[in-house]
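Pasting in a structure now, in structure tokens, and then I'll have a few things to ask.
For this view, one protein chain was removed and the others were kept in their places.
Let's turn to chain A:
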């Protein structure tokens, strides 16, 4: 059994992380009724020997996580909240003053100041693993700590653990964002993601808001639903404002890792994700979509989805975690990760059914990677996660580039960045060039797909 370490950076990263741990624990508690430490649990938790008295008293499991924030608020809430027993102080790294929504402060100033401590904490976590397979980095793109220090951490992980896969969940800011410098932060962070991550799962705030609005509308309709108390027991404490949104991201991560944690007839290892879905090293942005779309309470009263409906859902615009329509764009590859009582024949039938409505790049017309995990999410009989390497992601990137250009044209707020040590103007132009060339690469694929596909001339054998 392999292990993965979650590195959560910044306010958003830590809030999402907190939801992830809460839900992960619930999921394992649901499957593992005896409460005995088992292999499945071992992929994200470590067993603590309680015979040796711990200063914090009784604990038996501890997360494989590193929590980093340059403020104290969120991390303090976590370590004082109901999940406090899951973390110990050696996993936490906080400062008091925050990054002031400034990428340069997070990346350069804090990055240099805390470099050794971060590496030390990650290494400590890694020492608890007997086969470390994957890092999950959770952060946001808009702020200062998540985007700046988060991407710095990403670089450090690559330096220190070059063979361990890095999967990044990045939360992109909405267009009407209260952080005025978010376009700068996001574009600067994008370059780091493009160069140092193995896979990036982009999630847009705006998309989560829209999903929740829809879910709330639907959930008013009466219908047979799943038991509410299974999903929303008071384990996580009172619901906080972003909890429903963060739950969606946490569920994305749970579904992504389910096949690595539990049994299934068609297992998917985490290192298979990048192998199958990333045809070119830079094009590693995978658009996630989930069905059913669960948050904590909102959709408990919704009728469970039939398998076929669920397959249609994950390809529809409404279920994407970024605002994009993959059906109208080009697929480079697509993964379908099923959980629960789904069968091989459900997978094959639905792929067959949906295939004609989707366009795939000419050299990968059957670009499907599928997996089945027999353990369903708590409170559901089945669920489905789709990861699409689709050119539709460039819409999000172009919007980001435009907002960046508007700000940069006036050189607004630049001086805040340039006064940080190590920050240079050239980093801005390099970052925007990196983003532009990424968009261009997606464009090229789109354009090539419009010409009619033909087989490459084969090698000729002299007879």
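Here, a contact is a pair of C-beta atoms (placed from the backbone, for glycine too) under 8 Å apart; a residue touches a chain by one contact, two chains touch by 3 or more; residues count from 1.
The rule is simple: contacts and distances are computed from a predicted model.
Between the listed names "small monomeric GTPase", "Tubulin delta chain", "DNA sliding clamp PCNA" or "non-specific serine/threonine protein kinase", the UniProt record for the complex's undisplayed chain reads "Tubulin delta chain".
Among A:8, A:170 or A:276, the one in contact with the hidden chain is A:276.
Considering the whole complex, the residue from A:113, A:344 or A:425 that touches the absent chain is A:344.
Remark: the residues of chain A touching the chain excluded from display are 1-2, 130-131, 133, 263, 265-267, 269, 271-272, 274-281, 333, 343-345, 348, 351-352, 355, 362-370, 455-456, 458-461, 463.
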